[in-house]
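Note that one protein chain is taken out, while the other chains of the complex remain in position.
Showing chain A:
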Amino acid sequence: MSAQRLNAAERDLEKFIKYLVLKSTQVVVQSRLGEKMQTQCNPLAGSDWFNLAVQDHPEVLEETKRALFLKNGESILQRLPLCVEISLKTTEGDQMVLEVWSLDLLQPSNGATPAANDAKGETNGLNGEGQTLKAAHAIYNRMGIMLKSLISLTRTTPAYKLSRRQCPDSYGIFYRIYVDRPQVHTLGEGHKHVKIGQLNTIVGSLVMSVAYRTKLTISPTTAQAESNTIMLKSDHFRPATDITAPNTQQQQQNGTGLAKKLGMGAFNPALGSGDRRCIDIEKPLRPGAFADMGKLKQYTEDDFVLPETPPFEWLLKGRGSVESLNRLDNNVTASALSLNNNNNNNHHANNFNHSSGQSSNLNNNSNGFKSFEKNSGSSISPIKSLLIPATVTAAYRHHSEPTLQPPPDDDNLLKELHFPFASPTSHVNDLAKFYRECYHAPPLRGLNELQAEISTITSVSSATNGSGAACGAMAAAAAVATSAADASAMDDLSRQLEQFETSLEDYDKLVSQFGLTGSSSTGSRSSGGLQMSN
C-alpha cells in the first residue's frame, strides 16, 4: 500500500515535471520573440498550471514534445536534461549561440540518500536547504516560484536585449530544443552559469539553470569555420562585368541572392582587371537620390567639347582676344613694331588712368597697369603711379625676352593686384579698388615738405621735374624713361641717404622726445630703423 502511494506520488511528480518542462520552454522561447509580453491575471479560473498565465505557443509546444519524444506511458524522467538553446543568426549567415537554458534531474547517488533526506526533512521541519519535498502542493508551489524566477531571469540576460532589437534586416533569434547535456562549449570563453533553482524531490533534484554568453562579438574564426564564403562576401568592389550595361548589372546585384551574385562575380573572366570601378564618360550620369529630375540639365556631347575661346577670356578684355595677344607678342620681337604697339597701348593706358576709379575697367586691371607703367615714360606721369618704378615697356614684360632688359622686381607687386575671378559687380572688385586706392594713396603733406627740402639740395633730372619732385621717395620712380634718368635717380637716393645720416642727431632728439611723451608709434618705428642703420 505504501508502494502504491509512492507510485501515485511519483506519477504526480512526473506530471508536474512534464508541465514544468513544457511551460519553461514556452517562457524561454516567448521571451525571445522580440516583443513585450503581457498575460492577464484570472482570479476565477484556476486551470492554469502553477497558477501562472503562460500562454502556449502551439509551435513551441510541438517542438518540445518532439524533442522529448515521449511514447505512451514513458516517463519524462528518462528524457531529462532538456535544453533550450537560443542563438543569433545574421543575415550574412553568421551564427552564434547565445544561451542554453536547461532543466536537469540529478539522480540521487544511492538508494539510501533519499530516505535519509526524507527522515531529516520530517524531523527538521520546513527549514533546511537539502530538504526533500513530498507534499504535492509544496512541490507545485515551488515549481511555480521556479517558473516565476525563470520569467524574471529571461529578461536579464544579454540575449533578451538582443532579441528585442532583432529585425529581419540584421539578425534573427532562433531556438532549438534538444534532450542532451547542455552544450556550453558553443558559448565561447567567459560564459556565465546561473542556477535558477533546485528542487529536491523523491525522484531526484530538479535543477533549472542557464548558461549564457558574455562575449557578444562574432569572431572571425567562427565565420570562417562556417564556410569560406567570407572572401566572396566582400562587395566593396563591384565586379565590373558589364560596363556597357551598368544599369542592368546594378539591378541584378540588388535583386538576386547573395550566392548567385557572388558566383557571377567569381566566375567572370573579365573580373581580373575589372575590380577597379571604371568611370565611363559615355555612361549617362545618374541623378542623386532627391534630385529634381525636371531641373537636371541633360548633357550632350557638345558639352564635352572645349570651346574655341578659352575660359576666363574676359580677363584679357584689354587685349580683345587671345589672337590679338599672340599677335602682339610675336610682333614685339622687333623693336620698331613694338614701339607701334606701345603707342596703341599707351592709348589704352591713358584711358585707364583717367578712369581708374570706374569699375568698368577694373577687371582688366593687370593689363591696364602693365600698359600704364610703360606709359610713365611719357611726360604725363601722375602721382599715383610713382611707387611703381616701371622701366621697360609692358609689351616686353609679357613674354620676358631675355635679350631685352630684364623685367624689374615690380612683378611681385603687380601680382598682388591680380584678381583673377573679379567681375565688374563682385565684391572682390571693391577690394581691388580699395587696395589700389590705398596703394596709391596721396603722399603725406609732411613728406611733401621734406621732399621740397631735398629737391633744393639735389639736382633733379629733367625727366622728374614738376610732379616727380612733389613726392618723397618718388624721385627714383619718376626717373624712368632712360637709363640716364635711372643713374640720376641712384645719385638722388645716395644723396638722400647722406642727407638722412647727417641729420641723424635731429632724428635722435625727436625720438627721445617721443620716448619721453611715450606716444607716436610711427615715429619710434622710423627712428628705430635709422638707429639700426647707424
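As a working rule, a contact is a pair of C-beta atoms (placed from the backbone, for glycine too) under 8 Å apart; a residue touches a chain by one contact, two chains touch by 3 or more; residues count from 1.
Criterion: contacts and distances are computed from a predicted model.
Colleague: Given that one chain of this complex has been left out, which of "Autophagy-related protein 101", "Large ribosomal subunit protein uL23m", "Nuclear prelamin A recognition factor" or "RabGAP/TBC" is its protein name according to UniProt?
Modeller: "Autophagy-related protein 101"
Colleague: Kindly state which of the options A:7, A:91, A:152 or A:494 is in contact with the chain not pictured.
Modeller: Checking the options A:7, A:91, A:152 or A:494, the one contacting the hidden chain is A:152.
Colleague: Among the options A:40, A:72 or A:502, which residue touches the chain absent from this view?
Modeller: Only one of A:40, A:72 or A:502 touches the chain omitted from view, namely A:40.
Colleague: Which of these, A:75, A:166, A:198 or A:499, touches the one chain of the complex that we don't see?
Modeller: Final answer for the missing-chain contact: A:198.
Colleague: Which one, A:15, A:66, A:161 or A:181, makes contact with the chain that was left out?
Modeller: Looking across A:15, A:66, A:161 or A:181, the contact with the absent chain belongs to A:161.
Colleague: When the complex is taken as a whole, what residues of chain A touch the one chain not shown?
Modeller: Contact residues on chain A toward the absent chain are 36-48, 51-53, 126-129, 131, 142, 145-146, 148-149, 151-153, 155-157, 160-161, 164, 194-199.
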